[in-house]
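I'd like to ask you about the structure that follows.
Note that this complex is displayed minus one protein chain, with the remaining chains in position.
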Amino acid sequence: MPSQKTMPDLRLKTVLFAGLSLVLLLSGCGGSDSRTKARKAGLIYWPAANAQEIELATRAVDEWNALHPHIPVIVQPIPESQSTEEVLLAAIVGKTTPDVCSNIWPGVVGQFVRARALVALDSFSDFDSLAAARLPEGQREAFRHDDGHIYQMPWKTNPIMMEYNVKRLQEAGFKQPPATYSEFISMGEALTRDVNGDGQRDQWMMYVDINVKWWLRYFDFYTFYLAASGGQTLIKNRQVTFENEAAVAVFGFFRECFARGLFPTATFQGDTFLSGQMATHITGPWNIAHVDKFKTADFEFDYAPIPLPDGHEGPVTTYGDPKNIAIFTTCRNTGDAWAFVKFLVSRQQDLALLRIASQLPIRKNLLGDSLFGEYLQNNPKMARFAEQAPRTLGVDAAPELREVFDAISQEFEACCVLGRRTPQEAVRRAAQRSRQILQ
Amino acid sequence: MKRALHYSILLLGTIIFLYPFLWMISATFKPELEIASFGLWPSQFTLSSYEQVFAKIPILRSLFNSLLVSLSITASVLFFGSMVGYSLSRLRFRGRNLMLMVILFTMMIPFQLTIIPLYILMVKLHWTDSYMALIAPGMMSGFGVLLFRQFFQAIPQSLIDAARMDGLNDVQILFKIIWPLSRPVMITVGIITFMNTWNEVLWPLIVIRDRALMTMPQTVTIFAVSGMAEAQLGVKLAAATLLALPVIIAYAIFQRYFIESMASTGLK
Partner (left out) sequence: MKHPGKNGTDLTAATRSDKMPKKPKNNRTGYLLSLPYWVHFAFFMAYPLVFSFILVFHEWDIYTPMRWVGLGNFIRLFQDSLFWQAILNTLWFLVIHIPLQIALALLFAVLLNEKLRGRGFFRAAYFMPVVVSGIVIAILWQQLFSMENGILNLLLGSIGLAKVPWLISPEWAMPSVAIMATWKNVGLYIVLFLAGLQNIPSHLYEAAGIDGATAWQKFRHITLPMLNPAVLLVLILSTIGGFSLFIEPYVLTGGGPMNRTLSAMLYIYKQAFYFNRMGYAATLGFFFAFIILAVVLVQRKVVEQEALE
């Protein structure tokens, strides 16, 4: 009930007015964006935000700025907290895209093009000759958009392979990494064990993230599927193409490994491959530097192709996780941007990519080129990835790809992790839902 | 005998509702391996969980964001809400009844219906990743207006008439006569608005992607689900404790107001 006080409550009022003026103040500066302020100077270049790529980009730009003082380039790493695709899409809506970005995933290029955000690179007269010199036969077409133009400069690829702990394999009497599913499983049976004798397992064959986030399936299901299907992707001409034996075999393989306990379902802290808890690991070339940096002195590791279903034979195709370079339509001087892109894919910069970021440039005849050959000879682990590089594939360019992967991931959980569905049923259900999604 | 039974049930209830909080707070001071136990007293007192939280996420910045957003919205709802409530209860003008009906109608609309178009509005206004997206949609509350209206209706007309005789206009009457009388309703509306805004996670998750602008619950949510805590329980719980602490302290001091205010949300 109303109190008897009749004097105005000045304190409350002051607080309220202060709050309100704050709101009004904020409305004035709410829309401003730090990125827009830097616009006036030369070009803005967004590399990926990991430490190696930031170093790579900073060095490249320092070199460029020394050579081209009239076209200064500013490096702005993509904000870390979220995926590059989200950041770029938000930037497209806000018209705050950079001039050049080198972390473009081919899976979203279609969407960017439809939003009229990218510059067609084949409009530059020297694009064709440059691309032809860079790309192995036949691969150039994979980057062409539906409208016949190419909007991305193929830059780097990261073949996904099996990393394994050499000593643990040797201790269990295995001389070679497993090439087939049954070899993998019998090796897993030998390597998954209780070492300290407390009645609970403390060493396993491999850690597979059981979270259902769609993108996790690139590195287990999709990588194994590309290998098992001999390089068939999931969608062709908006038709689902993965309802086949290869997919069933992959689901069956993961289901069995989980059921046998070769893949633990618990969560762990730290790097379980480095700690010796896991004998193998699905990973890419970037992990070489990481393991070298943190391993103990006597830790030995090596890489091998992805295992295949029994009865299949190589050569093995794998997922490549490619990242390309694009120029955005917000760029005011595309000629300068194109010159900068050409600089980024020059031989010297490709070598820096190998050296600094341990990632592979998409470039013809890497092993035969003396510039790269010398580096690869001194880095035999990197050479394994370079050998694999010509047989890598990216993802299909459907805008609904995430949803398709989400559908697969849901079935992966139900079938492989929980063992509630047969591989046949899981593949059928995933395919059915994908058809609905693509409708 | 019956009394003893009553008390034991009530005490059991107290344990069920309070023990988890005590456990959570104590877990943040325990070494990681000790967390999975009932005990509340750490064998070894450590601050490492908190050190990691402060090192990994901009928790103080997000605390500032949350305070800024919640205080701005609360101030706005009290200020504008009381204005609208006053006009609805004490002034006659065309469209007044329509407005009352509109308010009741909008309060019935589930937010599931408007949340997507509202997000798109934010995109079109270029408000995503700005404080405006967090503050502007919350600046008015139909429920707050109704509470003010109800309270103002109970104020004796003679008081207002006397003020008018003294030559005060309606704006002056609202701020000089009515406001000082309105402490109870201000507290109720203030607490409800502040708590709702403070605890909101879904809307910030939708409109804010920039870490520097994230609210505290959002920062803690993203920390908890993104794997940044690297499966360490103590660190997650420390982040949760930091988020809960301001509210727990405020609640410990003003618990009567909290309970009465929040219970009134049910009394539509």
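When the chains are written out, they are named A and B in that same order, and each has its own residue count from 1.
In this section, a residue touches a chain if its C-beta (ideal position, glycine included) is under 8 Å from a C-beta of that chain, and two chains touch if they have at least 3 such contacts.
Source: prediction; values computed, not measured.
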| request: For the chain that's been dropped from view, list the shown partners it touches. | output: A, B
| field | Hidden partner chain, touching residue among B:F29, B:Y50, B:Y86 or B:W179 | value | B:Y86
| said: In the complete complex, the non-displayed chain touches which residues of chain B? | reply: 3, 6-7, 9-10, 13-14, 16-18, 20-21, 23-24, 27, 35-38, 80, 83-84, 86-88, 90-96, 99, 102-103, 106, 108-121, 123, 136-137, 139-140, 145, 157, 160-161, 164-165, 167-171, 173-174, 195, 198-199, 201-202, 205-206, 217, 220-221, 224-225, 233, 236-237, 239-241, 243-244, 247-248, 251, 255, 258-259, 262-263, 266
| request: Kindly note down the residues of chain A that lie in touch with the hidden chain. | output: 89, 92-93, 111-112, 114-115, 117, 211-214, 265-266, 399-400, 402-403, 406, 410, 413-414, 417-418, 420, 433, 436, 439
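Quick note on the criterion: only the chains that are shown with their structure count from here on.
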| CA centre of chain A versus CA centre of chain B: separation in Å? | 39
| remark: Within their complex, chain A touches chain B through residues 1-3, 5-9, 12-13, 15-20, 22-23, 26-27, 30-31, 33, 79-82, 86-87, 90, 93-94, 267-270
| message | Residue numbers of chain B touching chain A in their complex, please. | response | 68, 71-72, 74-76, 78-79, 123, 125-133, 135-136, 139, 154-155, 175-177, 179-184, 186, 209-211, 222, 230-232
